[in-house]
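The structure's right below; bear with me while I get my questions together.
Note that one protein chain of the assembly has been removed; the remaining protein chains are unaltered in position.
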Amino acid sequence: MSKKTWTTTVMSVGVAATLGMMASPIMVNAAATKPVTITIAFDSGAFSTQEVQYFEKLHPGIRINLVTYNSGALPAEFASGSAPDIIETTGSSLPSDVEKGLALNIQPYINKTKSVFNPKNFNPVVDQYRWNGKVQGQGPLYGLPKDWSPDFDIWVNKKVFKEAGVPLPSAIKPMTWNQVFADAKKITLFTGKGKLVRYGLDYYADGQAQPEYQLLSFQAQEQGVSLWSKDFSQAQFNNPKVMKILTQWVTAVKENIGPNSVNNDKNFFGSLFTSDKLGMMISGYWFSGYLRAAAPKTLNNYYMIPAPIYSAKYRMDPPASATGAYIWTGSKHKAQAWTAFTYFFGQKPVIDRAESGWGLPIFKNKMALVPQKTAWDKSILKVAKGDLKYADKLIRFNPYVDATSVNTVMTNFLTPVYYGKSTLQNAVQQIDGELNSLIQAGMSTAGN
Amino acid sequence: MVAGKTKRQFNRITLYIVIILLCLIFFYPAFVVFANSLRSYTSTSTLFFNGFHWKNYLLAVTMIPFGSYLLHSLAIAGISVIGTTMMSGVVGFGFARLYGPGKNVLFIIILATMMLPGIVTQVPQFLIYHRIGFINTYWPWVVGAIGGSPFFIFLYKQFFSNIPKEMEEAARIDGCSTFGIFLRIFIPVSVPVITTVAVMTFQGSWGDAMSPFMYLSSNMWPLATALISATYTLNGNANVVLYPVLEAAAIIFAVPSIITFFVGQRYLVEGIVTTGLKG
Partner (left out) sequence: MGQVAIEQSVVQKARPKIRLLPRKQSKRRALEFYLFISPWFIVFVLFGIIPMLWGLYLSFTNYTGYNFSHLRFIGAENYHLVFTDSQAMQALARTAVLTFIGVPLGVIIGFLLAVLLNNKVKGLSMYRTIFYLPAILPTVASGLIWQMMYQTDGGILNTLFGFFGMKPIDWMGYGMAQPSFIISGLWGAGGGLMIYLAGLKGIPQSLIESASIDGANYWRQFIHITIPLMTPILFFNLLMGLIGSFQNFLQPLLLTGLSLTGDPIQPIYLYMNHAWINIFVFDRFGYGLALLWVLFAVILIFALIVFWSQKYWVHYESGED
């Protein structure tokens, strides 16, 4: 040992000892209560700081670090072990989160926390977070949704329908998709100079009346087909029934029945709807929360109807995906993470969210908490509750490719079709090819 | 003569008309943001004021932890401005006034890195920063500031090269060290170039949304990143963005940049003139 190292060692031991002696009475105490920090990555504003403070008061040993979900940084965070403990996801991405080895199997924790998470008390949406390696909806739970909506329900603006002279749809019986497109076309009106008077239809994802992964999966499944082969190793957008749905949407874009990437209308769909420039808005129960805030005086002008169907024989009304969260498998404090998870997904915040009217709770016994003061509230809730019977048929998402990727690929190759620069046949072939190569990469990441 | 004078006056008037027209064209898009920042969030976009909802400005600073974002913006800008302005000067001085083997090659490397697309290093750099624990710290900015910026090193070098040798030699005879010469002789006469570099670094770091997006988690974000991530949502629903409030926030956010430019512009031109960038 060289002289220099020797001195350094002696000194550091000495310093440590002195510090230790001086600090020991306090240090011991501090060590016992040194709080563990649990980082939660979620869309900003989803959890309030009051809720965090309340939790920290209940659990002095745990601090909550609330950060905005940032998908771009996640891969590097996973690789370096610095990812958040609880991470936002959607039902459409959950299987791929599990296959990438990111989402923790929380079934054992759930089983130990039956007082909060009683399986009999779950609404069907919870099954969206089950994955057994082959089928979504079966097997252990890998996370929970924070709330949900029957997202494909349609909001109707009575005034717009009346102005267009189109009869109002029934509030109980679902419309057929053909009816929806036909009404939308009838409602849509532009002035001679090409200025918008009113649109017929819009969909909340990206605010465009265009096909999107979740919506397309829903429409395919309603007809008993899937976008994927049984083992999810192949994309099958070239399925004739899927092609037919896509054709319908391409026509819708060409007929300009709503904001789309051709007319490039960036106006917020909520504003379009409340300013009576939009007849039908595909967005779930949560939209009632927006309407209560944005147009409290004209609520009676709007009502919600069930998700459209293809045939009266088969009806489903699932959430588009249900936003929720999982616990990261690499979390260093899984027990504390579970405590936090229990709180945010099972306790007080759940009640607060239900009362806000921006979503339906995942627990059956909390359904009564959503707003039902007025006749309008009650009528909307009645439709939502009616849908519940059909909410157990869930959309099945691909475990090897995440929802953002699928949407990016779809937009990429479908946009030229909207502009008449490519044929649907051609686009579908490109979509399948690109998705298959992404599936291959996803499978190799999963180690299959 | 009289005809010539009228003609000159006519030219002058045309000149002003052209300039003012151009100003209107260049300014109008920015004005649109301002006009829209005052509309109600339930209305669609407008090309002239259609309401004066000043409350949007209040919401802009109260709906999100604006103060915290602002502090992070200030910290990042502070580190970058102070560090980059100083260190680029030190390195620029080395290249302008000192000699050592390999100087030519090293200077050509600096010029080459100016041309190197930053993105080639950014992605691996991001992965490495994660591995060495630079994430959620200001270290990426500290390191960046220490290294200086190739363009500013170049500016400083040009500027320092033009300072007469006699001043330096006199100080050396008086027994001044090289660093002393740098501090006492070169820095005091370099106000224009220092201001130029400081203002340009401020603009760059204040407006940079990408690096914080990559290196920091959201509770450490500066305003630039927070605003681009559309944080003004109703009830935390990402589908419901309050654009007028976001526009109000963008206006507030732009004010410091505009002020620093307005105040610093005189030095900016002077700084660039004296660096002899004219070639």
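A and B are the chain letters, set down in written order, and residue numbers restart from 1 in every chain.
In this text, a contact is a pair of C-beta atoms (placed from the backbone, for glycine too) under 8 Å apart; a residue touches a chain by one contact, two chains touch by 3 or more.
Nothing here was measured: the structure is a model prediction, and the numbers come from that model.
A.B. asks: Of the residues A:37, A:138 or A:404, which one touches the chain left out of the display?
C.D. replies: A:404
A.B. asks: Among B:41, B:138 or B:213, which one touches the chain that has been omitted from the display?
C.D. replies: Answer from the full complex: B:213 touches the omitted chain.
A.B. asks: Have a look at A:140, A:386 or A:416 and name the one touching the chain we're not showing.
C.D. replies: A:416
A.B. asks: In the whole complex, what residues of subunit B lie against the chain that is missing from view?
C.D. replies: Counting only subunit B, the missing chain is touched by 15-16, 18-19, 22-23, 26-27, 29-30, 32-33, 36, 44-45, 47, 87, 90-91, 93-95, 98-101, 103-104, 106-111, 113-121, 123-125, 127-128, 143-144, 146-148, 153-154, 158, 161, 178, 203, 207, 209-210, 213, 223-224, 227-228, 230, 243, 246-247, 250-251, 253-254, 257-258, 261-262, 265-266, 268-273, 276-279.
A.B. asks: In the full complex, which residues of subunit A touch the absent chain?
C.D. replies: Residues of subunit A in touch with the missing chain: 71-72, 75-76, 78-79, 100-102, 190, 193-196, 206, 261-267, 404-405, 408, 411-412, 415-416, 419, 421, 438, 441-442, 444-445, 447.
To be clear about the criterion, only the chains that are shown with their structure count from here on.
A.B. asks: Return the distance between the CA-based centres of subunit A and subunit B, expressed in whole Å.
C.D. replies: Taking the average C-alpha coordinate of subunit A and of subunit B, the gap between them is 38 Å.
A.B. asks: Over in the complex, which subunit B residues touch subunit A? Could you list them?
C.D. replies: 41-45, 64, 126-127, 130-131, 133, 135-136, 213-214, 217-219, 221, 229, 231, 233-241, 243
A.B. asks: Using the touch rule from the top, collect the residues of subunit A that touch subunit B in their complex.
C.D. replies: It comes out as residues 39, 41, 43-47, 65-68, 70, 72-73, 76-77, 79-80, 82, 84, 204-205, 207, 266-268, 270-272, 274-275, 277, 283, 286, 289-290, 293-295, 356, 358.
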